[in-house]
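A protein chain is absent from this complex, but the other protein chains hold their places.
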């Protein structure tokens, strides 16, 4: 505790509080801005028309849910990492900004996918590929961030080694999954989008299972 | 205090600070984004016209106030819960993300209601039902979050049992109220919307009354 | 310090951390959303036209600056208050939500003023009056919030009495100023808008002067 307080006074190292607050802000805003792209259907005033019109907007809702789940999963991963973080150096802050660049960019390819996923031509494949690349880069940067923190010894000295190994290994399958799904998206775009949702949920679930094994009653 | 500091180092459990910061961010953004949907009337330049045009926008203002009060009430409930929360596990973080999904979605059905509540046909009923379902699900998830925290023993060991029982029981009437109002909304949509406002205020008031009974002078 | 940590465990009283975080979020978002209403001029591609078009947008820039200064001043006042706040009860949280309702509403009358302040007819007076009323209510609620905190004894026991008296008295002139300017705005709308800017700056300056008198070197 005193060690934690003393940290910012050591030269070249920063407290992690503002890194966390700024990141939480960007994650929270990016995840909430997604709703601005849900279009209100412009219909004639009849139940059937409004229901149909809402139904026609399904790509928008799908994109909303996939992006929400992905930003949520990235936030959970970011949260898990910073929990082990003792201090931050400038490279870490810089890598974190790069990650946030792609997190805050995500509403844009989401809009592209929502717009083009129902088109019959190949434009949807461009949109879905662009979307997949953004997800892949964001997940890769999260992994790089963590590996850098390990490399630069910015981790709390009292962190559990097994947990750190597990967290490290957990980040890899998602990357492979994104790479495969980008290829799938060239042939079956909608399948890729649903796959991205699965990865976001997969990101969440196994961390949970792992954690439950370790839970001990509060001392 | 030292116990609180030590918590994040226990495996599989997280500090609640980032859960709170991220949730505060999403609640704050969702509640503030509502203003973007208040349309500036496009009128001829006369007092009468501008006043009339502002008057014509009343469904927008009603939707704004109901959604603001509801997000505010959900935030108060969330705030009350996390005050008793000692630690967070991944399931709790996941449930919290699900709650935030519906909180951040709320501006969308608000727009639907503002758009359709004045139409003479049945489209308004679809909009109001959709709105009510979103509110019901959000309130239900808040209740689930709290029950899970109790079940998983994530509550501060020193929390007052009576307070916990009271907080638990307080969450139920709102859910019943939403269910009833969704039915009402099929017949008298505007009445349902005003009812939703009443629930949001009801969510706030009784917690207040309860608390005032317990207030003791600071030691 | 230990007293501060212990506070949330006393029944019916909350830590002020989430009150502050949520309020900071709403203030920050409302102040930043203002930029979305600065219109990009749609001009032919010539320097003269772009400069002229930017010049024509001056009501938008004026509204931006007045609203930015006002939200900033309200935030400074809110910040000053919560610094003396030891705990929060539900009434305070409720009053705070009401204040935030008007803070987050402010971008809307700002848009109205920007749209109508240059019209020759009386529509601008409606817009400016609506704007002034929003400012007056927000400032009044800030004052109510503070008086309630004093009344309910939610202030830190070690707070300086002179400071509290001074902060209380400082809040009144702004209210009178808004009331006068709303009347002025019925005759000279632009003068009222500039007056609102003056109040926002006045809100800031005297608190500063007061504080400088008291500054002592850190122990």
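The chains carry the letters A, B and C, assigned in the order they are written, with residues numbered from 1 in each.
Going forward, contacts are C-beta pairs under 8 Å (C-beta built on N, C-alpha and C of every residue); 3 or more make two chains touch, one makes a residue touch a chain.
Quick caveat, the model's predicted, so the values are computed rather than measured.
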**OP:** Would you mind spotting which of A:51, A:65, A:93 or A:175 touches the chain that isn't drawn?
**Re:** A:93
**OP:** In the full complex, which bits of subunit C touch the chain not displayed? Write them out.
**Re:** 1, 4, 20-21, 24-25, 27-29, 31-36, 38, 40, 43, 45-47, 49-51, 54, 64-65, 68, 72, 75-76, 79-80, 82-83, 156, 158-160, 162-163, 204, 207-208, 210-219
Subject >> Residue ranges of subunit A at the interface with the undisplayed chain >> reply: 2-3, 5, 7-15, 17-19, 21-22, 25-26, 28-30, 33, 36, 86-87, 89-91, 93-94, 97, 100-101, 104-105, 107-108, 111-112, 115-116, 119-123, 125-127, 130, 153, 157
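By definition in this document, only the chains that are shown with their structure count from here on.
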Original post:
How far, in degrees, do you have to turn subunit B to put its CA atoms on top of subunit C, rounded to the nearest 5?
Top reply: 90
**OP:** Report, in whole Å, the distance between the mean C-alpha point of subunit A and the mean C-alpha point of subunit C.
**Re:** 35
Original post:
If you look at subunit A, which of its residues touch at least two other chains?
Top reply: 25, 29
